[in-house]
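Shown here: the complex without one of its protein chains, the others still in place.
Entry: chain A
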Amino acid sequence: MQISLQTYRPALLKFQSLIALLILCLTIGLLSDKFFTVANGWNVLRQISVNVCISVGMTLVVLTAGIDLSVGSVLALSGAIAAGLLRNGIELPASNLYIGFTVFGAIVAGLLTGSVLGWFNGWAITRFKLPPFVATLAMLTIARGLTMLWTEGFPITGLGDSFTFLGTGWLLGIPLPVWISGGIVLVVVLLMDQTRFGRYVYAIGGSESAARLSGVNINRIKMLVYTMAGGLAAVGGLLVTSRLDSAQPNAGTSYELDSIAAVVIGGTSLSGGRGSILGTVQGAVIIGVLNNGLVLLNVSPFWQQVVKGIVILLAVIIDKSSSRND
């Protein structure tokens, strides 16, 4: 018995969320005939693409045994900066100078915003040895406040077709957000599996002291990880803003919770060192399918939250019991 568990555990661990997803899909499919349609399929994938972007970054952070609570606010500020620059440009009153932004310029500015905020998280955590929970909690408020200041509390709308194409367009029969989030997943999976950076992330999460003794530059890797998490939150922000054709000052509120849920359901250990990007993608799909299914089944939104919470609990309990024999 002991031996067979040992042999199959890696496989079970790898596929536990996939098995859960299959069961979930079959159940919803049996209860609703609208679920297994092509349109609904693309719909679910488009809806989860924002969470996938954020959660990929969150996975990196969690693998180093950290956490990033600021992603929702960073998403909002990045989207708002891009929208604001695109719509109004920058006016420098002193020199009567006006700088206009193209769609490309605005996107770059948005991505840069997210990355800089993420870099700042990493700097605070490595330079002052702050617990990631605290540093990113501070950033959660700071970035939200900056979003309010920048937008003056009102949505920024009317961003033009070429910008909204990002969140609503189709390419080769596939929604553009799915292309984008899929591309990100592919790149980061390669990064984690095939490069030094990925190894170091796992090593730091598994044992920071062993990684340090092995010559790994812990601070540099952590800075990179938090910067990437910020940048990926910004991608999410651009997708949200573009889909709604509007940068909402309260966009992304509590998105950090959905993304932590995706990471945890996907089997990544919150104590670091164990987990995978693909697991997180499965976690995000599970949450997306669950949301979609509950809507199709006309379950009240209040119950939806309860169900989501229970799923998270179950996922963590299964994860705990599968790693207890270590």
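Heads up, the rule we're going with is that a contact is a pair of C-beta atoms (placed from the backbone, for glycine too) under 8 Å apart; a residue touches a chain by one contact, two chains touch by 3 or more; residues count from 1.
In this section, contacts and distances are computed from a predicted model.
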When you check the chain that is not on display against UniProt, which of "ATP-binding cassette domain-containing protein", "Monoheme cytochrome C", "Heterodisulfide reductase" or "sulfate adenylyltransferase" does it turn out to be? "ATP-binding cassette domain-containing protein"
Given the contact definition stated above, which residue among A:Thr102, A:Thr195 or A:Gln305 touches the chain not shown here? A:Thr195
Based on the whole complex, identify which of A:Pro175, A:Gly273 or A:Gly293 touches the chain you can't see. A:Gly273
With the missing chain put back, one of A:Ser209, A:Ser254 or A:Ser300 would touch it. Which one? A:Ser209
Absent-chain interface as seen on chain A, which is shown: 6, 190, 194-196, 199-200, 202-203, 206-207, 209-217, 273-274, 326
